[in-house]
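Removed from the display is one protein chain of the complex; every other protein chain stays in position.
Chain naming follows the written order as A, B, C and D, and within any one chain the residues start at number 1.
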Amino acid sequence: MTYIGDVGALARKDLLLELRAKETLPSMLLFVISALTIFHFALPAGTSDVAARGLLWSALVFTALLGLTRAFVAEREQGMFDALILTPCDRSAIWLAKSIAVLAFLAAAEVVALPAFAAFFHGLNGRTVAAVALADLGIVAVGTLFGAMAVAGRARELLLPLLFLPAAIPIVVGGVGGYLWFLVLYDAIFAVFAWGTFEYVVAEAA
Amino acid sequence: MTYIGDVGALARKDLLLELRAKETLPSMLLFVISALTIFHFALPAGTSDVAARGLLWSALVFTALLGLTRAFVAEREQGMFDALILTPCDRSAIWLAKSIAVLAFLAAAEVVALPAFAAFFHGLNGRTVAAVALADLGIVAVGTLFGAMAVAGRARELLLPLLFLPAAIPIVVGGVGGYLWFLVLYDAIFAVFAWGTFEYVVAEAA
Amino acid sequence: MIRVHGLGKRFDDRRVFAGVDLDLADGLLLVTGPNGSGKTTLLRVLARLAAPSAGTLELPPRERIGYLGHSPNVYRELTALENLTLFARLYRVERERVGMLLERFGLWEVRNERVSTFSRGMQQRLGLCRALLHDPSLLVLDEPTNALDVQGLELLDAVLDEPRLHVVATHDATRFDARATERLVFA
Amino acid sequence: MIRVHGLGKRFDDRRVFAGVDLDLADGLLLVTGPNGSGKTTLLRVLARLAAPSAGTLELPPRERIGYLGHSPNVYRELTALENLTLFARLYRVERERVGMLLERFGLWEVRNERVSTFSRGMQQRLGLCRALLHDPSLLVLDEPTNALDVQGLELLDAVLDEPRLHVVATHDATRFDARATERLVFA
Partner (left out) sequence: MKLPALTTVAFGAAVALIFFYAPTDADQGFSQRIFYFHVPIALTSYVCFGWGAWKALRYLRTRDERADLESYVAVHQGVVFGALTLVTGSIWARASWGVWWSWSENQLVLFLVLFLFYCAYFMLRYSVDAGPARMNMSAVYALFGVVLIPVSFLAIRLSQRFIHPVVFDSHAPSNMTGAQWLSFLVSLAAMLLLFATLYNVELAGKRIDAHLRELRELLGRRLDGGPQRAQAPALPAPERGPS
């Protein structure tokens, strides 16, 4: 299908932009170890598993924000939305491809982070991993939409701070609490919402 | 004095840029608030003050990192280093002004975060507040230097944490332990270092 | 191909232009006027990149439009080849055309280098390639002569000689005088 | 004011130019050559923005140099006035000069609007103001005619008539023929 092909080509581009600096993966590894070292010094000996899990989640949110911050930088700096929206590809494909790229970034970080975390704090179970994976989806779906809004300059003043904050907190709450069904619900609702509204975000003319 | 005047003019510019872009503060706030929310849910009632304080400190370092990531974006996108380094103003003034601007945003985020933290965990005392203030100084001094380096690289958003986190570990140690004198020492050493070396980071030719 | 009537565009409370009527099938529409008179704004409306605030317009579908603005609109961190391959995929154009265009615009040798190491003129050439990739039926060029050397200008002339509708904004009207079939002068 | 000898510049393993000798006091040095031949690279070295890889050079101190590159080097999120006021402060120039320049380059009316709403030509004019603010003794302009309208070009001519050393890279050598006192042609 051309839609999937488009998404593939765009996602490939996004990943290339990420990986252009070939050292992304080693960087990720370094980043995770540095972050764990920070946590090590922040938390005293014998900290409860629960506290450690709290750290895990905030590290996650932070990494996601980091990934989202950079998501549309290339598009904005070079005015690439202009070029992209003239192509016949569906605009939602741009969103989907970017979400996939950010998700890949996030997943790569977590593939390093979760085992390292488990080794250091032995505070990891299957439920947490599932919650992390589900939370990733929601964060990426919503974050990419808002990231594009911020970049496309439409309504950026209002929407980004106003929407992202309340939109991201439920993920955190659901994730920390381990309410998987809630995360699934959240993901479904907001993925559909973002998929449907993205075109209004990037294109001014119909 | 012209030096102070220069710093004032540059810092004013940096604050204006941030306020107009309306990006940095929201994302810092988002992170701090979600981190606190996470901690609120993750930490059972009656968690030791020490653990809570550790979480506060990790949240602070990462919030600062988020702000620092964006510090030099405007300069790079518009090639403003070219224009700035030709002026007779001392190059260290660019660093000082940027540090002041980042500090202002960090302080703004903390003005929200610290009371919220105190309300959740009643783990706040004057010493902690003083430590946070001192740590902020060191964080922005070092972070601004590395931020200018990272922004020249290709993987810039990812590069900054790698450069910054290992250097920030002493701050976390001093902060969690409440060693104010150590923080003062750190601030002094690295502020002088960054002040003296910043010019090499922004200017290619002598 | 372009049929607009009573076209107007405002930014908030500033009116940039109003009452523009056009009816063009092919040839070259030359848009001239002083700095800040609204050329870019009009071109963006004609390229379906901006919505007009007044008027009716009939334009080719967006995938038949090629646009080169003030910036070349290519990814700086990708190579020339990667940029064009991406757009070739999105436009459903065969890969061969990419090689042909790179060759034609003198970028074949540097196809595997990152755009960020290109000189401004090389970027402009790449932007032209991108705009031409899908052989659009409406080609909108905003001051395309910028940064082009003598050979680049000849390439541009050759592009304008191809049969399609061209809309070109420029400050150097004399250069295109011979080719222009229609003129729009902003005050 | 410019005295360079055996000047060369490499990017990693690619040599852009080598063995450039110049000895100029004032007038206009015209730098021409095809796309990617090294004009911008040379101009950045002469403006003390890039370090050369070979050769000796004697240049005015950096605060006596004015530079306008391919991009206008102004903050997009600040207004024209805020931009120039900042640089006026840094160059220790009186505020009146800002108003005078804005007036002269036709930007006074829009001084309180953000640069991001400016047309490309207005940005170029603002970039010129910025480069001229401190009345440099060496003015380095990289394709300054880009995006300038007829009136803008006249303003540029007036700038080049002022007594100082100018270095201009351009693809439109004929335009500056009468004024050029020295030429450098890249192959």
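FYI, contacts are C-beta pairs under 8 Å (C-beta built on N, C-alpha and C of every residue); 3 or more make two chains touch, one makes a residue touch a chain.
What you see is a predicted model; the values in this text were computed from it and never measured.
Asker: Out of C:Asp21, C:Glu58 or C:Glu109, which residue would touch the omitted chain in the full complex?
Answerer: Checking each option in C:Asp21, C:Glu58 or C:Glu109, the one touching the absent chain turns out to be C:Glu109.
Asker: Where the complex has a chain not shown, which of B:Leu56, B:Ile100 or B:Leu159 is the residue touching it?
Answerer: From the options B:Leu56, B:Ile100 or B:Leu159, the contact with the absent chain belongs to B:Leu159.
Asker: Residues of chain D in contact with the chain that isn't shown?
Answerer: Counting over the whole complex, chain D touches the hidden chain at residues 10-20, 27, 33-34, 36-38, 50-51, 180-187.
Asker: Suppose we count only contacts with the excluded chain; which residues of chain A make the list?
Answerer: Residues touching the hidden chain, for chain A, are 21-23, 26-27, 30, 33-34, 37, 40-41, 44-45.
Asker: Write the list of chain B residues that the hidden chain touches.
Answerer: Here the touching residues of chain B are 50, 145, 149-150, 152-156, 159, 162-163, 165-167, 169-170, 173-174, 176-177, 179, 182, 185-186, 189-190, 193, 197, 200-201, 203-206.
We take it that only the chains that are shown with their structure count from here on.
Asker: If I superpose chain A onto chain B using their CA atoms, what angle of rotation comes out, to the nearest 5 degrees?
Answerer: 175
Asker: What is the distance in Å between the mean C-alpha positions of chain A and chain B?
Answerer: Result: the chain centres lie 23 Å from each other.
Asker: Please tell me the distance, in whole Å, between the geometric centres of chain A and chain C computed from their C-alpha atoms.
Answerer: 35
Asker: Please output the residue numbers of chain B that touch at least 2 other chains, ranges allowed.
Answerer: In chain B, the residues touching two or more other chains are 77, 154.
Asker: Of all the residues in chain D, which ones touch at least 2 other chains?
Answerer: none
Asker: Which word fits the touch map of the chains here: line, ring, star, complete or other?
Answerer: Looks like a ring, each chain touching just two neighbours.
Asker: Check the chains against each other and report every pair that touches.
Answerer: Chain pairs that touch: A-B, A-C, B-D, C-D.
Asker: Along chain D, where are the residues that touch chain C in the complex?
Answerer: Those in contact with chain C are residues 11, 33-37, 39-40, 70, 106, 110, 117-122, 124-125, 143, 146-153, 171.
Asker: Okay, in this complex, where on chain A does chain B touch?
Answerer: Interface residues on the chain A side: 20-21, 23-24, 27-28, 30-31, 34-35, 37-39, 41-44, 47-48, 50-51, 53-55, 57-59, 61-62, 65-66, 69-70, 73, 77, 150, 156-157, 160-161, 164-165, 168-169, 172-173, 176-177.
Asker: Which stretch or stretches of chain D touch chain B in the complex?
Answerer: 45, 47-51, 62-63, 65-67, 69, 71, 73-78, 82, 85-87, 89-92, 114, 130, 134
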